[in-house]
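Please read the structure below before turning to the comments.
Yeah, one chain of the complex is gone here, protein chain that is, but the others are all in their spots.
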Amino acid sequence: MSWKRSAIAFAAVVAALGANAQRATAGGRVAIGVTETIASYDPYADSVSLAYGIWCQVLGCLGVYDFSKSDYVGMLAESWEVDKADPTIWTFHLRHGLKRQNDGKELTADDVVFSFNRVNTDPASQQKQNVAPVKEMSAVDKYTVRVVTKEPTASLLEYLFDRFIITGKDLYEKYGANEADRKYLWGWGPYKLKELQIGQRIVLEKDSANPQVKPENPDTIIFTIMREPEQRVTALLNNEIQVAEFIPPQLAQRVREAKNARLVESSSVEIMFLAMSPKHRPWDNVKLRQAVCYAINRDAIIKSILAGQADRLDGPIGPAQYSYDANYAKTNLYIPYDPAKAKELVKESGYTGEPVDLYTPVGRYIDDKEVTQAMIPMLNAVGINARLRTPEWATLWADVQKGKTAFYYMGRGSVVDPSPALSQYFETGGSPRIGLSDPSIDKALAAERVEFDPTSRKKELNVAFKAIEDAAPACFMWSHRMLHGISNTIEFEPDPTGRIFGTHIVVKQ
Amino acid sequence: MAVDVAVADAARPVRARRRFAIRPLLKPKIVLGGAIVLTLIVAGALAPWLAPFDPNAQNLDLALKPPQWLLGPHILGTDAVGRDILARLFYGARVSLVIAVMVVLISGVIGVTLGAISGYFAGIVDFLIQKLVEVVWAFPPLLLAIAIMAFLGQGLRNLILALVMQRWISYCRVARGQALSLRTREFVDAARALGASNTRIIVRHIVPNLFQSAVVIGTFAMASAIISEAALSFLGLGVPPEIPTWGSMLADGRTYISTSWWLALFPGLCIFFTVLGINLLGDGLRDLLDPRLKRSGTGMG
Partner (left out) sequence: MAGYLLRRVIGTIPVILLITSLVFLLIHAAPGDPADLLLSDQATSQDIAEARHRWGLDQPFYVQYSRFIVNVLKGDFGTSFRYSDPVITVIGERLPATVELAIVSLLIAIALGLPLGVWAGAKPNSWADNLGSFFGFFGISMPNFWFGIMLILVVAGYLNWLPSSGRSTYGIARGSETGFYIVASLLAGNFLAAWDGVRHIILPAVALGTNMMGIIMRVTRSAVLEVMHEDFVRTARAKGVAESTVLWRHVLRNALVPVITVAGLELGTLLSGSIIVETVFAWPGSGSLLISAIESRDYPLITGTVIIYTLAFVAINFMIDILYGFVDPRIRFGK
């Protein structure tokens, strides 16, 4: 009798302990399963989306792009303007009376200028590209910063907002970089950094004194790395985490059917495309490139492989992104699936049937191998002798960066204002990744860059989109819908950039 | 590797060699193992006739269909782009077979040659070759393969090279042991006195004695080659995508594990049963041919 009873008791203890583990993260604590990790205490040493999101809400950014308003809103800055006479001069007005966490020191223009210098001079800095258009920054007075750009740059906010992190000059000068980064990451954001375990987790704590936070925002936020989607979904369903980032399409149903969580879809700001470099035969012929765009049945791929969780791109951008014009896209940018036309174009191009390799990374983008696998028979059907190649990312990226890869599937993330991305890939001298040189594209992009009136700029950008599609250095495929698994104990609408701000999360009582 | 224990055992007297007879071959291990291996060979060799579909034929409308068993054409279901799983398993058997056989043969030839040379000539040649063996052996097994694949890139040839790199050692050790023990025997002196070249001596007297050990080592090496290929494919370092292998099917199926379990289950079962069959066969053959190797457990690695 004794061993049976002890066995039952043992089992009960085991069950209780197990259940306990699951209830541990209720209340004002929100755990989030993320796919990326911060690799350093130096806030300027990372360039992944997660890092920007975290440092913006801990240390502070000048402003962020608000997708609900489809416009930029200030965070540490309350207003800004461009000089009418000289469009290279921007003036940012900082908010008054912003008290820093822990010691209450006020934010001043000196801190902003210091941060600008640190981004450029810190040896570990990976954020220089965010201030690349800026020639110099200076403090006009305590709350005013003067920013001079190298050339007129209408898209300056795309560079500075959400990405330019402001840190305190005094702490850095007093303690030195090493100690300041490890012990004194105090900022003007609504959340304090409680714990940073490199490669593992980041813990934030609400700064109740900050005017941006509300009582219903979580007291503690834990970003814990969970690279595998299965891991995130299981953790969400077990109540270990309350937000599971980036659910792949095949797991969407599991989250939908969960009793304690729901699936939330939002558009993303990453565009997926097939790039064809005119520097490599047979892709030097524009007709062959155009043929590819007509040959791919994007809707079928979206429907089957991506389980409908992607939005076809008509033109380089979609509805969530700046300057999207639905009418223009429908009438001028839409390329239908037309294999007959593709075959014709292939013939006209004089393509002789030589084998071409389509390169794709594996596991870097959602279902990348599967979607490109599906493209191969589509290409073969119109007469393009294509083969799929799945090299390791390091190898592929090295070749793409050098311009050695002729035909590849790739994504470009963080495209809110498309100007920097389009310039990078399609302008003469942008980057060697495609190596296109087309005067009408160059002209259009140069025009939009100096156009400060939003309506006119939008028109100019759409002209650029058309020029790009005509030259066809790339076929724009889709942008994945971003799927998040959200626990029913919180209210949260994910931001299309994927960044998670504590002030957007409401813990239900 | 475990088999070097056998070299230490080489000093012990060999039990009387058995005659080649049929009855001992009927032990359950050999029968079962042999049957499985035979199935593998037939499946691989006759894949183009046995496979119900073209392994690369896609059909997006029929993607991720669960196994229909005997009720439909796609007996074991389809993958993410609508390719038939059973067909891919057949062709995967082919590739696994080719890879395993090539790896075993090439590493066998290299290993036996180097080992025989090492043991026969002794001295500085032996020292150098053994140093090479030590270096290669001390490399944590998977790492060497990963490094080679990362460096050389995808491809069947590169994969075979990566797999051969560490497998020739077992043959080398056994061959060396054999050569060492035989080089001082009288018949070798006699042959040399008669003017036989070193090559001839090695080939005619040393190599035949290795046959039985080589067969045993070979079967275990086959098993481990199949698993290593799967592991490398699993890490994305295997053959290019148009060649279906069980390992890459496993890797592909991993993303769909909780929703489309059949993608990962069947290739894994194939790997498992194939390796099991080879191990059974190898074990049975070892009991029969070379009991000296018994103490070393298995050749897995």
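First chain written, first letter: the chains are A and B, and each begins at residue 1.
The rule is short, and it goes like this: a residue touches a chain if its C-beta (ideal position, glycine included) is under 8 Å from a C-beta of that chain, and two chains touch if they have at least 3 such contacts.
This is a predicted model, so every value here is computed, not measured.
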The chain left out here touches which displayed chains? A, B
From B:G155, B:P240 or B:G268, the answer for touching the chain not displayed is B:G268
The one of B:I75, B:V125 or B:L142 in touch with the missing chain is B:L142
Kindly note down the residues of subunit B that lie in touch with the hidden chain. 1-2, 4-5, 8, 11, 131, 134-135, 138-143, 146-148, 150-151, 153, 223, 227, 230-231, 234-235, 250, 254, 257-258, 261, 264-265, 268, 271-273, 275-276, 279-280, 283, 294-298, 300-301
Interface with the undisplayed chain - residues on subunit A: 17-18, 20-21, 24-25, 29, 31, 39-40, 42, 45, 47-48, 123-124, 126-129, 132, 197-201, 222, 224, 226-228, 230-231, 234-235, 238, 240, 392-395, 397-399, 401, 412-414, 420, 424
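The rule is short, and it goes like this: only the chains that are shown with their structure count from here on.
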Considering only the defined contacts, which subunit B positions touch subunit A in the complex? 58, 60-61, 63-64, 80-82, 150, 153-154, 236-237, 240-242, 252, 255-260
What part of subunit A is in contact with subunit B in the complex they form? 229-230, 233, 248, 250-251, 253-254, 300-301, 303-305, 362-363, 367, 369-370, 373-374, 377, 387-392, 394-395
